[in-house]
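Only a single protein chain was left out; the remaining protein chains are all shown in position.
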Amino acid sequence: MSTLSRDDVAHLASLARIALSDAELDRMCGELDVILDAVATVQQAPTEGVEPMSHPMPLTNVTRPDEVKPSLTAGEALSGAPEAESDRFSVPRILDED
Amino acid sequence: MSDAPVSYAPSGGPDEVCSYEDTVAAYDPVLGLEVHVELGTKTKMFCGCPTEFGADPNTQVCPVCLGLPGALPVVNETGVESAIKIGLALNCEIATWCRFARKNYFYPDMPKNFQTSQYDEPIAFNGWLDVLLEDGSTYRVPIERAHMEEDTGKSTHVGGATGRIHGADYSLVDYNRAGIPLIEIVTKPMTGVGDRAPEIAKAYVGALRDLLRALGVSDVKMEQGSLRCDANVSLRAKVGDDPGSEAQQEVPLGTRTETKNVNSLRSVERAVRYEMTRHAAVLSAGQTIVQETRHWHEDTGVTTSGRVKSDAEDYRYFPEPDLVPIAPDREWVERLRASLPEPPAQRRRRLQETWGFSDLEMRDVVNAGAVELIEATVAAGATPAGARKWWGGELARRANADGRDLGDMGVTPAAIAQLDGLVQSGRLNDSMARQVLDGVLAGEGMPLHVADARGLAVVQDDGALTEAVNTVLAANPDLVDKIRAGKVQAAGALIGQVMKATKGQADAAKVRQLIMDTVAPEQG
Partner (left out) sequence: MNHDITRASAAELADALGRKEISAVEVTQAHLDRIAAVDGAVHSYLHVDAHGALEAAREVDDRRAAGDDELHVMAGVPIAVKDVMTTKGLPTTCGSRILEGWIPPYDATLVTKLRAAGMPILGKTNMDEFAMGSSTEHSAYGPSRNPWDLDRIPGGSGGGSSSVIASFQAPLAIGTDTGGSIRQPAAVTGTVGTKPTYGGVSRYGLVALASSLDQAGPCARTVLDTALLHAVIGGYDPRDSTSIHAPVPQVVRAAQRADVSGMRIGVVKQLTGEGYQAGVQQRFDEAVALLVDAGAQVVEVDCPNFQYALAAYYLILPSEASSNLAKFDAMRYGLRVGPDGIPDPSAEQVMAASRDAGFGDEVKRRIILGTYALSSGYYDAYYGQAQKVRRLIAQDFDRAFAQADVLVSPTAPTTAFRVGEKLDDVMAMYLNDVATIPANLAGIPGMSVPSGLAPEDGLPTGLQILAPAMADDRLYAVGAALERALHAKWGGPLLANAPELPTAATKEA
């Protein structure tokens, strides 16, 4: 089950929004197979009845009061923008809205 | 791993639709509603940026809500409490332990390219909301869940023919809205609703809006997008005449569409009705429904095709590692439960009794969305019957004709109370009062001002009134003395007696003037 086809990797790359070249795709297929073989050993661990652990420390209910804190200025917010216009981030045309 | 890539439905001409009668004669609708409510917290869900509507672009942003590298979220406590309150008011169970999750997908208005949301551990689940239908019956809408999440930024599309997203040259993004707390409330699929589906949809969203307003957790302004509704509709073949029959329930569900951008109560009803008739036309022609997002167009009253929902939509949810679990203990939940206002249904019964309305009158008032307005108007001094007459009658008629919400008519409860006072006192008759209302709606000011400016008043019969005043003055020499001694407020008791003697027909202001003129002309 840990074999990824070239199409699988292409699909994952599209989900991850990385335009892999053909050469990269070829190379990555082989590399990922090696890694997947290694990581698949988690499936041999004695995990029956074991609760998954998402957080290393057992903290709960960490919240902050609903109080306004200073924001950045528009200038600071936009300081790293590849393109900006009228204090907004300028982005290429968006294909469709969900 | 053989998912198709995201594809896009062609945007063709207008769709065929069946008549509503033919639709419900042949098909049984299944309805589901997802409502997104923007909470009215002072700050965003995960950072301290303010949430005010209409601020200059990108001035209510910080490293957190802008998704800058290194920034971390911290949960807004009021956001969590609002979510729990909503859950309680919707008769939900409250999770004893739940986590946030990341919903991963790329979109330019989403700064982190994942939305911090909740997945399989919503804070509230498995509830219901009773809604009142036009025939006076109650329908119990089953609630699947209510969960916490965050809003996205807002894109403006530049260039292209229509200024819409299709054909735009580029887009400009303002992240002020990004990170504003949202609660998503999802109903279970409603089966057995038959031809009442559009009505139930509208009644539910209206009832939910009233509930959220009563809770004080949101300003629920649909036109500003603080309450947004997505309507899921599917049709299946109809079996017999009872939509609730067992045979009907065994028919498998049809393919559904999700209609977005439904941003008024009236649109909810129209959009559901439209999608039902469109599905019916497609199915009747022997074709199949495409599972897709539809966009509702308020102006033309139709939906158009949006993105096709495909299996490729893989959000790769996983527990948000940057936020720790929320575990509301019993004490916290009970404290919030104790803070809840009276549930709207219970409140309606109480108000009906207080106001002395018939069932029919109360139903009309509820359907018109006028309960709160009448309550405020009565509180401002109007008679319940008068308040009902204006809000449930004239104003409701005008709101309906304009396709607006009653609360957005530009007239306040205080103005209606004053108008009612002018009618009750006899200063205005009905036709004059309507003219005054026209003036108020036209922005000419408060009713008294409009009546004065337009010279509207019932001609007063001074002779009869003077006689009544004199009779009352003669019977109350002690009060007359008090007024003469400077205790002007004593006139109130005399005015009351005159009003009583004239069966309320007199203009109270006129009576007062006559009393003062007679008793203490020098103080005129």
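Should a chain be cited, it is by its letter among A and B, assigned in written order, with residues numbered from 1 in that chain.
We adopt the following convention: a residue touches a chain if its C-beta (ideal position, glycine included) is under 8 Å from a C-beta of that chain, and two chains touch if they have at least 3 such contacts.
On a predicted model such as this, the values are computed, not experimentally measured, just so you know.
Between the chain not shown and the residues B:L68, B:A327 or B:M432, the one that touches is B:L68.
Taking the complete complex into account, B:P111 is the one of B:G32, B:P57 or B:P111 that touches the chain left out. For chain B, the residues touching the absent chain in the complete assembly are 1, 63, 66-75, 102, 104, 106, 108, 111-114, 169, 171, 173, 314, 316-318, 321-324. Mapped onto chain A, contacts with the missing chain fall at residues 1, 4, 8-9, 12-21, 24, 27-28, 31-32, 34-36, 38-47, 50-57, 59, 62, 64, 72, 76-77, 79-83, 89, 91-95.
What we mean here is this: only the chains that are shown with their structure count from here on.
In whole angstrom, the spacing between the mean C-alpha positions of chain A and chain B is 37.
The touching residues of chain A, counted against chain B in their complex, run 4-5, 7-8, 11-12, 14-15, 17, 54-55, 57, 59-74, 77-78, 85-98. Across the complex, chain A is touched by residues 1-3, 5, 8, 41-43, 47-50, 56-63, 66, 74-80, 97, 99, 106-108, 113, 155-157, 165-166, 168-175, 260, 293, 306-307, 312, 314, 316, 318-319, 321, 323-328 of chain B.
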